[in-house]
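A protein chain is absent from this complex, but the other protein chains hold their places.
Moving on to subunit A:
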(Lines give C-alpha, C1' and ligand atoms only; values in the text may rest on other atoms or scores of the structure.)
Protein backbone atom coordinates (compact mmCIF):
# COMPACT_ATOMS: atom_id res chain seq x y z
CA UNK A 1 0.00 0.00 0.00
CA UNK A 2 2.99 2.22 0.35
CA UNK A 3 4.31 1.67 -3.14
CA UNK A 4 2.58 4.72 -4.57
CA UNK A 5 5.07 7.11 -3.09
CA UNK A 6 7.07 7.40 -6.29
CA UNK A 7 7.62 11.11 -5.89
CA UNK A 8 9.83 12.16 -8.78
CA UNK A 9 11.63 15.29 -7.73
CA UNK A 10 14.53 14.78 -10.16
CA UNK A 11 15.14 15.38 -13.87
CA UNK A 12 12.59 14.55 -16.57
CA UNK A 13 12.79 11.08 -18.07
CA UNK A 14 15.63 10.97 -20.59
CA UNK A 15 14.97 9.80 -24.10
CA UNK A 16 17.34 6.85 -23.94
CA UNK A 17 15.97 3.73 -22.27
CA UNK A 18 17.24 3.23 -18.73
CA UNK A 19 20.44 1.25 -18.36
CA UNK A 20 18.64 -1.10 -16.05
CA UNK A 21 15.05 -1.36 -14.97
CA UNK A 22 13.37 -3.62 -12.46
CA UNK A 23 9.62 -4.09 -12.44
CA UNK A 24 7.62 -5.75 -9.68
CA UNK A 25 10.37 -8.08 -8.55
CA UNK A 26 9.19 -10.69 -6.02
CA UNK A 27 11.25 -13.23 -4.11
CA UNK A 28 9.99 -15.41 -1.28
CA UNK A 29 12.03 -17.45 1.11
CA UNK A 30 10.40 -19.83 3.54
CA UNK A 31 8.72 -17.55 6.07
CA UNK A 32 10.13 -14.34 4.61
CA UNK A 33 9.13 -12.13 1.71
CA UNK A 34 12.55 -10.80 0.82
CA UNK A 35 11.25 -8.86 -2.19
CA UNK A 36 7.62 -7.90 -2.42
CA UNK A 37 7.27 -6.07 -5.71
CA UNK A 38 10.36 -3.90 -6.13
CA UNK A 39 10.59 -1.29 -8.89
CA UNK A 40 13.89 0.36 -9.71
CA UNK A 41 15.25 2.42 -12.56
CA UNK A 42 18.97 2.97 -13.16
CA UNK A 43 19.55 5.63 -15.81
CA UNK A 44 22.57 5.69 -18.04
CA UNK A 45 25.63 7.39 -16.60
CA UNK A 46 24.17 8.00 -13.20
CA UNK A 47 25.09 6.91 -9.69
CA UNK A 48 22.00 5.52 -8.04
CA UNK A 49 22.06 5.02 -4.29
CA UNK A 50 20.14 2.16 -2.77
CA UNK A 51 19.17 2.55 0.86
CA UNK A 52 17.17 0.51 3.28
CA UNK A 53 17.47 -1.03 6.69
CA UNK A 54 18.79 -4.53 7.13
CA UNK A 55 16.16 -6.92 5.91
CA UNK A 56 14.70 -4.34 3.53
CA UNK A 57 15.65 -6.58 0.63
CA UNK A 58 18.75 -4.83 -0.68
CA UNK A 59 20.99 -7.88 -0.81
CA UNK A 60 18.33 -10.04 -2.42
CA UNK A 61 17.68 -7.38 -5.03
CA UNK A 62 21.37 -7.07 -5.83
CA UNK A 63 21.74 -10.82 -6.05
CA UNK A 64 18.81 -10.95 -8.44
CA UNK A 65 20.51 -8.30 -10.59
CA UNK A 66 23.65 -10.41 -10.99
CA UNK A 67 21.85 -13.70 -11.48
CA UNK A 68 22.62 -15.21 -8.09
CA UNK A 69 18.93 -15.28 -7.11
CA UNK A 70 16.06 -16.22 -9.39
CA UNK A 71 13.08 -13.98 -8.68
CA UNK A 72 9.66 -15.63 -8.25
CA UNK A 73 7.97 -12.91 -10.29
CA UNK A 74 8.75 -9.58 -11.91
CA UNK A 75 10.91 -8.43 -14.79
CA UNK A 76 14.42 -7.12 -15.32
CA UNK A 77 15.06 -4.92 -18.37
CA UNK A 78 18.45 -3.91 -19.70
CA UNK A 79 18.45 -0.94 -22.10
CA UNK A 80 14.85 -1.55 -23.08
CA UNK A 81 15.20 -5.28 -23.51
CA UNK A 82 13.77 -7.84 -21.12
CA UNK A 83 16.38 -10.27 -19.81
CA UNK A 84 16.51 -13.36 -17.67
CA UNK A 85 19.63 -13.61 -15.59
CA UNK A 86 20.53 -17.15 -14.65
CA UNK A 87 24.09 -16.72 -13.50
CA UNK A 88 26.81 -14.17 -12.89
CA UNK A 89 28.12 -14.89 -16.39
CA UNK A 90 24.67 -14.18 -17.80
CA UNK A 91 24.57 -10.86 -15.97
CA UNK A 92 28.08 -10.03 -17.15
CA UNK A 93 27.04 -10.73 -20.74
CA UNK A 94 24.35 -8.10 -20.29
CA UNK A 95 26.89 -5.71 -18.85
CA UNK A 96 25.98 -6.00 -15.18
CA UNK A 97 28.74 -6.61 -12.67
CA UNK A 98 29.01 -6.43 -8.92
CA UNK A 99 31.73 -5.71 -6.39
CA UNK A 100 30.79 -7.87 -3.48
CA UNK A 101 30.68 -6.81 0.15
CA UNK A 102 32.80 -9.74 1.14
CA UNK A 103 35.64 -9.52 -1.27
CA UNK A 104 35.74 -12.23 -3.87
CA UNK A 105 39.40 -12.22 -4.78
CA UNK A 106 41.62 -15.26 -4.43
CA UNK A 107 44.22 -14.13 -1.89
CA UNK A 108 47.18 -16.20 -3.07
CA UNK A 109 47.02 -15.11 -6.71
CA UNK A 110 48.47 -11.90 -8.10
CA UNK A 111 46.29 -8.89 -8.77
CA UNK A 112 46.66 -9.53 -12.51
CA UNK A 113 45.53 -13.13 -12.22
CA UNK A 114 42.53 -12.08 -10.17
CA UNK A 115 41.55 -9.39 -12.64
CA UNK A 116 41.46 -11.78 -15.58
CA UNK A 117 40.27 -14.82 -13.60
CA UNK A 118 37.27 -16.35 -15.32
CA UNK A 119 37.60 -14.09 -18.36
CA UNK A 120 41.15 -14.84 -19.47
CA UNK A 121 40.36 -14.33 -23.17
CA UNK A 122 43.65 -13.96 -25.06
CA UNK A 123 45.52 -14.45 -21.76
CA UNK A 124 45.21 -18.18 -22.32
CA UNK A 125 46.32 -19.65 -25.62
CA UNK A 126 46.02 -23.40 -26.29
CA UNK A 127 45.40 -24.00 -22.62
CA UNK A 128 48.61 -22.25 -21.55
CA UNK A 129 48.74 -19.08 -19.44
CA UNK A 130 50.41 -16.28 -21.36
CA UNK A 131 51.77 -14.18 -18.58
CA UNK A 132 52.74 -11.16 -20.63
CA UNK A 133 49.30 -10.92 -22.24
CA UNK A 134 47.62 -11.38 -18.87
CA UNK A 135 49.72 -8.69 -17.35
CA UNK A 136 48.90 -6.35 -20.21
CA UNK A 137 45.17 -7.08 -19.91
CA UNK A 138 45.28 -6.45 -16.18
CA UNK A 139 47.27 -3.27 -16.65
CA UNK A 140 44.64 -2.01 -19.11
CA UNK A 141 41.97 -2.57 -16.51
CA UNK A 142 43.96 -0.82 -13.80
CA UNK A 143 44.63 2.06 -16.17
CA UNK A 144 40.90 2.44 -16.71
CA UNK A 145 40.48 3.38 -13.09
CA UNK A 146 43.79 5.21 -12.90
CA UNK A 147 45.21 2.88 -10.29
CA UNK A 148 48.92 2.41 -9.69
CA UNK A 149 48.69 -1.02 -8.11
CA UNK A 150 51.39 -3.41 -9.27
CA UNK A 151 49.58 -6.11 -11.23
CA UNK A 152 52.16 -8.66 -10.12
CA UNK A 153 51.63 -8.04 -6.42
CA UNK A 154 50.10 -10.93 -4.51
CA UNK A 155 46.56 -10.01 -3.62
CA UNK A 156 46.92 -10.74 0.07
CA UNK A 157 49.82 -8.30 0.27
CA UNK A 158 47.55 -5.42 -0.81
CA UNK A 159 45.59 -3.21 1.56
CA UNK A 160 41.85 -3.63 1.76
CA UNK A 161 41.32 -0.45 -0.21
CA UNK A 162 43.71 -1.60 -2.94
CA UNK A 163 41.97 -4.95 -3.13
CA UNK A 164 38.74 -3.10 -3.65
CA UNK A 165 40.32 -1.24 -6.57
CA UNK A 166 41.39 -4.59 -7.98
CA UNK A 167 37.80 -5.77 -7.65
CA UNK A 168 36.55 -2.74 -9.52
CA UNK A 169 39.19 -3.24 -12.21
CA UNK A 170 38.12 -6.85 -12.41
CA UNK A 171 34.44 -6.13 -12.69
CA UNK A 172 35.13 -3.65 -15.48
CA UNK A 173 36.25 -6.60 -17.60
CA UNK A 174 32.57 -7.03 -18.45
CA UNK A 175 33.07 -4.14 -20.85
CA UNK A 176 34.73 -6.69 -23.13
CA UNK A 177 31.50 -8.64 -23.35
CA UNK A 178 29.10 -5.91 -24.31
CA UNK A 179 29.18 -2.90 -26.56
CA UNK A 180 27.10 -0.87 -24.11
CA UNK A 181 28.10 1.06 -21.04
CA UNK A 182 28.08 -1.40 -18.11
CA UNK A 183 26.16 -1.25 -14.86
CA UNK A 184 28.45 -1.62 -11.86
CA UNK A 185 26.99 -2.51 -8.49
CA UNK A 186 28.99 -1.62 -5.39
CA UNK A 187 27.65 -3.40 -2.30
CA UNK A 188 28.69 -1.64 0.93
CA UNK A 189 32.06 -0.66 -0.51
CA UNK A 190 32.91 1.74 2.29
CA UNK A 191 32.11 -0.35 5.32
CA UNK A 192 35.72 -1.16 6.12
CA UNK A 193 37.53 1.79 4.60
CA UNK A 194 39.28 4.64 6.35
CA UNK A 195 37.97 8.10 5.62
CA UNK A 196 40.78 8.94 3.22
CA UNK A 197 40.30 5.70 1.34
CA UNK A 198 36.62 6.49 1.12
CA UNK A 199 37.47 9.75 -0.63
CA UNK A 200 39.57 7.86 -3.18
CA UNK A 201 36.72 5.44 -3.74
CA UNK A 202 34.29 8.30 -4.30
CA UNK A 203 36.60 9.85 -6.87
CA UNK A 204 36.61 6.47 -8.54
CA UNK A 205 32.82 6.23 -8.48
CA UNK A 206 32.49 9.66 -10.07
CA UNK A 207 34.96 8.55 -12.70
CA UNK A 208 32.97 5.40 -13.38
CA UNK A 209 29.93 7.55 -14.04
CA UNK A 210 31.65 8.89 -17.17
CA UNK A 211 31.32 5.56 -18.92
CA UNK A 212 29.01 3.44 -16.80
CA UNK A 213 26.00 3.41 -14.50
CA UNK A 214 26.65 2.72 -10.86
CA UNK A 215 24.42 1.31 -8.14
CA UNK A 216 25.87 2.26 -4.79
CA UNK A 217 24.77 0.60 -1.56
CA UNK A 218 25.83 1.84 1.83
CA UNK A 219 24.59 2.03 5.35
CA UNK A 220 26.15 5.45 5.81
CA UNK A 221 23.46 7.80 4.67
CA UNK A 222 25.59 10.92 4.44
CA UNK A 223 27.94 9.06 2.09
CA UNK A 224 25.11 7.83 -0.07
CA UNK A 225 23.77 11.34 -0.44
CA UNK A 226 27.26 12.65 -1.07
CA UNK A 227 28.18 10.44 -3.99
CA UNK A 228 24.84 9.56 -5.59
CA UNK A 229 22.67 11.47 -8.03
CA UNK A 230 19.57 10.13 -6.36
CA UNK A 231 18.75 7.48 -3.79
CA UNK A 232 16.05 4.81 -4.05
CA UNK A 233 14.70 3.49 -0.77
CA UNK A 234 13.58 -0.04 0.01
CA UNK A 235 11.59 -1.04 3.03
CA UNK A 236 10.22 -4.48 3.85
CA UNK A 237 10.97 -5.74 0.35
CA UNK A 238 9.21 -2.87 -1.43
CA UNK A 239 10.28 0.32 -3.13
CA UNK A 240 8.96 3.12 -0.99
CA UNK A 241 10.28 6.11 -2.91
CA UNK A 242 13.42 8.04 -3.65
CA UNK A 243 15.17 11.21 -2.63
CA UNK A 244 17.44 13.50 -4.58
CA UNK A 245 21.06 14.13 -3.66
CA UNK A 246 20.27 17.38 -1.86
CA UNK A 247 18.05 15.69 0.73
CA UNK A 248 19.02 15.57 4.38
CA UNK A 249 20.17 12.25 5.90
CA UNK A 250 17.28 12.57 8.35
CA UNK A 251 14.73 12.64 5.51
CA UNK A 252 16.28 9.59 3.95
CA UNK A 253 16.34 7.81 7.25
CA UNK A 254 12.72 8.61 7.91
CA UNK A 255 11.80 7.06 4.59
CA UNK A 256 13.88 3.98 5.38
CA UNK A 257 12.28 3.23 8.70
CA UNK A 258 8.89 4.51 7.63
CA UNK A 259 8.19 6.62 10.68
CA UNK A 260 9.08 9.89 12.27
CA UNK A 261 10.36 8.09 15.30
CA UNK A 262 7.48 9.25 17.45
CA UNK A 263 6.05 5.79 17.90
CA UNK A 264 7.34 3.72 20.76
CA UNK A 265 9.05 1.32 18.36
CA UNK A 266 11.69 0.53 20.93
CA UNK A 267 9.20 0.01 23.76
CA UNK A 268 10.74 2.57 26.01
CA UNK A 269 7.50 2.50 27.98
CA UNK A 270 8.31 -1.00 29.16
CA UNK A 271 11.59 0.05 30.66
CA UNK A 272 11.43 0.21 34.41
CA UNK A 273 14.49 1.93 35.71
CA UNK A 274 15.36 1.01 39.23
CA UNK A 275 17.82 3.07 41.20
CA UNK A 276 21.36 2.76 39.98
CA UNK A 277 22.75 -0.22 41.83
CA UNK A 278 25.97 -0.01 43.77
CA UNK A 279 28.16 -2.31 41.83
CA UNK A 280 27.96 -3.17 38.14
CA UNK A 281 26.79 -6.67 37.34
CA UNK A 282 29.47 -7.07 34.67
CA UNK A 283 32.90 -5.53 35.04
CA UNK A 284 35.39 -5.92 32.23
CA UNK A 285 38.90 -4.70 33.01
CA UNK A 286 41.69 -4.40 30.46
CA UNK A 287 40.45 -7.26 28.35
CA UNK A 288 42.66 -8.07 25.37
CA UNK A 289 42.02 -10.47 22.54
CA UNK A 290 43.08 -11.01 18.95
CA UNK A 291 41.11 -8.04 17.65
CA UNK A 292 40.54 -5.85 20.72
CA UNK A 293 42.77 -4.30 23.36
CA UNK A 294 42.42 -2.95 26.89
CA UNK A 295 38.68 -2.90 26.89
CA UNK A 296 36.96 -1.67 30.04
CA UNK A 297 33.22 -2.09 30.22
CA UNK A 298 30.60 -1.94 32.97
CA UNK A 299 27.05 -3.14 32.64
CA UNK A 300 24.59 -2.79 35.50
CA UNK A 301 21.70 -5.08 36.23
CA UNK A 302 18.69 -4.04 34.17
CA UNK A 303 20.80 -1.95 31.86
CA UNK A 304 21.08 -2.30 28.09
CA UNK A 305 24.48 -1.23 26.83
CA UNK A 306 24.90 -0.90 23.09
CA UNK A 307 28.32 -1.29 21.51
CA UNK A 308 28.72 0.43 18.17
CA UNK A 309 31.63 0.43 15.78
CA UNK A 310 32.44 -0.10 12.15
CA UNK A 311 33.49 -3.41 10.66
CA UNK A 312 36.81 -4.33 12.22
CA UNK A 313 36.17 -2.48 15.45
CA UNK A 314 36.45 -5.76 17.34
CA UNK A 315 33.05 -5.56 19.01
CA UNK A 316 31.88 -8.95 17.72
CA UNK A 317 35.01 -10.65 18.99
CA UNK A 318 34.71 -8.89 22.34
CA UNK A 319 31.18 -10.17 22.64
CA UNK A 320 32.25 -13.71 21.83
CA UNK A 321 35.20 -13.47 24.19
CA UNK A 322 32.88 -12.55 27.06
CA UNK A 323 31.06 -15.80 26.28
CA UNK A 324 34.27 -17.82 26.23
CA UNK A 325 34.00 -18.48 22.52
CA UNK A 326 37.05 -16.45 21.55
CA UNK A 327 40.44 -16.49 23.24
CA UNK A 328 41.59 -13.64 25.45
CA UNK A 329 45.20 -12.78 26.18
CA UNK A 330 44.91 -10.46 29.17
CA UNK A 331 42.48 -8.75 31.47
CA UNK A 332 39.70 -10.01 33.65
CA UNK A 333 35.94 -10.16 33.68
CA UNK A 334 33.90 -10.11 36.87
CA UNK A 335 30.23 -11.05 36.98
CA UNK A 336 28.37 -10.17 40.19
CA UNK A 337 31.62 -10.06 42.10
CA UNK A 338 32.93 -13.42 40.91
CA UNK A 339 35.75 -13.69 38.45
CA UNK A 340 34.60 -15.31 35.22
CA UNK A 341 36.26 -18.30 33.66
CA UNK A 342 36.60 -17.36 29.98
CA UNK A 343 38.08 -20.66 28.85
CA UNK A 344 34.95 -22.01 27.21
CA UNK A 345 31.28 -21.58 26.50
CA UNK A 346 30.19 -24.08 29.13
CA UNK A 347 31.64 -22.06 31.95
CA UNK A 348 29.92 -18.95 30.63
CA UNK A 349 26.58 -20.74 30.40
CA UNK A 350 26.96 -22.04 33.93
CA UNK A 351 27.69 -18.52 35.15
CA UNK A 352 24.36 -17.31 33.77
CA UNK A 353 25.56 -15.70 30.56
CA UNK A 354 23.48 -16.04 27.43
CA UNK A 355 24.68 -15.36 23.91
CA UNK A 356 22.65 -14.87 20.76
CA UNK A 357 25.01 -15.11 17.76
CA UNK A 358 24.63 -12.96 14.69
CA UNK A 359 24.56 -15.94 12.36
CA UNK A 360 21.28 -17.41 13.51
CA UNK A 361 21.02 -20.14 10.91
CA UNK A 362 24.49 -21.58 11.35
CA UNK A 363 25.42 -20.65 14.92
CA UNK A 364 22.27 -19.72 16.74
CA UNK A 365 20.17 -22.77 16.14
CA UNK A 366 20.44 -26.37 15.09
CA UNK A 367 18.12 -26.23 12.08
CA UNK A 368 16.91 -29.82 11.76
CA UNK A 369 16.27 -30.19 15.49
CA UNK A 370 12.89 -29.44 17.02
CA UNK A 371 11.83 -26.21 18.66
CA UNK A 372 11.73 -28.04 21.99
CA UNK A 373 15.22 -29.54 21.68
CA UNK A 374 16.67 -26.23 20.54
CA UNK A 375 15.07 -24.42 23.44
CA UNK A 376 16.40 -26.86 26.02
CA UNK A 377 19.78 -27.50 24.41
CA UNK A 378 21.68 -25.42 26.94
CA UNK A 379 19.75 -25.77 30.18
CA UNK A 380 19.46 -29.55 30.09
CA UNK A 381 18.77 -29.71 33.82
CA UNK A 382 15.49 -27.93 33.22
CA UNK A 383 14.09 -30.93 31.37
CA UNK A 384 15.81 -33.72 33.29
CA UNK A 385 15.45 -35.51 36.56
CA UNK A 386 18.96 -36.49 37.45
CA UNK A 387 20.60 -37.60 34.21
CA UNK A 388 17.34 -38.71 32.59
CA UNK A 389 15.37 -36.53 30.18
CA UNK A 390 11.69 -36.28 31.11
CA UNK A 391 9.68 -35.66 27.92
CA UNK A 392 6.68 -34.51 29.96
CA UNK A 393 8.71 -31.98 31.88
CA UNK A 394 10.25 -30.70 28.66
CA UNK A 395 6.85 -30.41 26.97
CA UNK A 396 5.35 -28.37 29.81
CA UNK A 397 8.35 -26.08 29.98
CA UNK A 398 8.60 -25.54 26.24
CA UNK A 399 4.88 -24.95 25.81
CA UNK A 400 4.97 -22.37 28.58
CA UNK A 401 7.69 -20.43 26.81
CA UNK A 402 6.09 -20.82 23.38
CA UNK A 403 3.05 -19.12 24.88
CA UNK A 404 4.93 -16.51 26.88
CA UNK A 405 7.03 -15.36 23.94
CA UNK A 406 4.16 -15.84 21.47
CA UNK A 407 6.25 -18.13 19.30
CA UNK A 408 4.32 -19.17 16.22
CA UNK A 409 5.04 -22.80 15.59
CA UNK A 410 2.73 -25.63 14.61
CA UNK A 411 4.07 -27.73 17.43
CA UNK A 412 6.98 -27.88 19.84
CA UNK A 413 8.24 -30.89 17.87
CA UNK A 414 8.48 -28.94 14.61
CA UNK A 415 11.99 -28.53 13.22
CA UNK A 416 13.10 -24.98 14.03
CA UNK A 417 14.25 -24.37 10.47
CA UNK A 418 10.62 -24.37 9.33
CA UNK A 419 9.80 -21.34 11.46
CA UNK A 420 10.07 -17.76 10.30
CA UNK A 421 13.18 -15.81 11.28
CA UNK A 422 11.51 -13.92 14.10
CA UNK A 423 10.15 -17.04 15.69
CA UNK A 424 13.47 -18.81 15.32
CA UNK A 425 15.13 -15.94 17.12
CA UNK A 426 12.60 -16.10 19.95
CA UNK A 427 13.39 -19.79 20.41
CA UNK A 428 17.11 -18.99 20.50
CA UNK A 429 16.45 -16.31 23.12
CA UNK A 430 14.20 -18.62 25.10
CA UNK A 431 17.10 -21.06 25.37
CA UNK A 432 18.70 -18.73 27.91
CA UNK A 433 15.50 -18.01 29.77
CA UNK A 434 14.04 -21.45 30.44
CA UNK A 435 16.10 -22.04 33.57
CA UNK A 436 15.43 -18.57 34.91
CA UNK A 437 19.09 -18.08 35.80
CA UNK A 438 20.26 -15.69 33.09
CA UNK A 439 22.13 -12.68 34.46
CA UNK A 440 23.83 -11.27 31.39
CA UNK A 441 22.65 -11.46 27.80
CA UNK A 442 25.07 -10.86 24.92
CA UNK A 443 23.03 -10.09 21.82
CA UNK A 444 24.97 -9.97 18.55
CA UNK A 445 22.66 -8.47 15.93
CA UNK A 446 19.58 -10.07 17.45
CA UNK A 447 17.25 -8.54 14.86
CA UNK A 448 19.29 -9.29 11.76
CA UNK A 449 17.08 -10.33 8.89
CA UNK A 450 13.84 -9.91 10.86
CA UNK A 451 10.89 -7.96 9.55
CA UNK A 452 9.70 -4.93 11.40
CA UNK A 453 7.01 -6.72 13.38
CA UNK A 454 9.34 -9.45 14.54
CA UNK A 455 11.97 -6.88 15.42
CA UNK A 456 9.51 -5.00 17.54
CA UNK A 457 8.72 -8.18 19.45
CA UNK A 458 12.40 -8.86 20.08
CA UNK A 459 12.73 -5.29 21.39
CA UNK A 460 9.79 -5.80 23.73
CA UNK A 461 11.33 -9.01 25.00
CA UNK A 462 14.66 -7.26 25.62
CA UNK A 463 12.92 -4.54 27.60
CA UNK A 464 10.98 -7.01 29.68
CA UNK A 465 14.13 -8.96 30.46
CA UNK A 466 15.96 -5.78 31.41
CA UNK A 467 13.05 -4.90 33.68
CA UNK A 468 13.62 -8.17 35.54
CA UNK A 469 17.24 -7.20 36.14
CA UNK A 470 19.01 -8.93 33.27
CA UNK A 471 22.03 -6.98 32.10
CA UNK A 472 22.26 -6.75 28.31
CA UNK A 473 25.08 -6.06 25.87
CA UNK A 474 23.66 -5.23 22.46
CA UNK A 475 25.49 -5.16 19.14
CA UNK A 476 22.75 -3.48 17.21
CA UNK A 477 21.94 -3.94 13.55
CA UNK A 478 21.84 -0.21 12.92
CA UNK A 479 22.81 2.95 14.74
CA UNK A 480 19.17 3.76 15.13
CA UNK A 481 18.55 0.48 16.85
CA UNK A 482 21.51 1.01 19.15
CA UNK A 483 20.24 4.45 20.06
CA UNK A 484 16.65 3.34 20.46
CA UNK A 485 17.38 0.32 22.66
CA UNK A 486 20.41 1.28 24.70
CA UNK A 487 20.62 3.11 28.01
CA UNK A 488 24.27 3.75 27.30
CA UNK A 489 26.36 3.38 24.17
CA UNK A 490 29.99 2.39 24.04
CA UNK A 491 31.86 3.23 20.85
CA UNK A 492 34.57 0.85 19.73
CA UNK A 493 37.18 1.71 17.18
CA UNK A 494 40.22 -0.33 16.17
CA UNK A 495 39.69 -2.74 19.01
CA UNK A 496 39.45 -0.15 21.77
CA UNK A 497 36.49 1.28 23.60
CA UNK A 498 36.99 4.93 22.65
CA UNK A 499 33.91 6.69 23.94
CA UNK A 500 30.85 6.33 26.12
CA UNK A 501 27.63 8.15 25.37
CA UNK A 502 24.66 8.20 27.73
CA UNK A 503 21.41 7.44 25.94
CA UNK A 504 18.60 7.59 28.50
CA UNK A 505 15.00 7.71 27.31
CA UNK A 506 14.16 11.27 26.36
CA UNK A 507 17.74 12.37 25.86
CA UNK A 508 18.91 10.18 23.01
CA UNK A 509 21.98 11.10 20.96
CA UNK A 510 21.62 11.36 17.19
CA UNK A 511 23.28 8.93 14.78
CA UNK A 512 25.64 11.73 13.80
CA UNK A 513 26.82 12.08 17.40
CA UNK A 514 27.85 8.44 17.26
CA UNK A 515 29.38 8.55 13.80
CA UNK A 516 31.64 11.38 14.93
CA UNK A 517 33.08 9.09 17.59
CA UNK A 518 33.26 6.05 15.35
CA UNK A 519 35.62 7.32 12.69
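Methods note: contacts are C-beta pairs under 8 Å (C-beta built on N, C-alpha and C of every residue); 3 or more make two chains touch, one makes a residue touch a chain; residues count from 1.
The rule is simple: contacts and distances are computed from a predicted model.
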| item | value |
| --- | --- |
| Listed names "Glycolate oxidase", "Ribose ABC transporter permease", "Spore cortex-lytic enzyme" or "Formate dehydrogenase subunit gamma", matching UniProt entry of the absent chain | "Ribose ABC transporter permease" |
| Among A:43, A:79 or A:265, residue touching the chain not depicted | A:265 |
| Omitted-chain contact residue, chosen from A:38, A:64, A:348 or A:514 | A:348 |
| Touching residue (missing chain; options A:127, A:392 or A:453) | A:453 |
| Sole contact to the chain not displayed, among A:46, A:373, A:487 or A:517 | A:373 |
| Touch list for subunit A against the chain that is not drawn | 1-2, 5, 30-32, 254, 257-260, 263-265, 323, 325, 345-346, 348-350, 355, 357, 362-369, 373, 376-378, 380, 384, 387-389, 406, 408-410, 414, 418-420, 422-423, 431, 451-454, 456-457 |
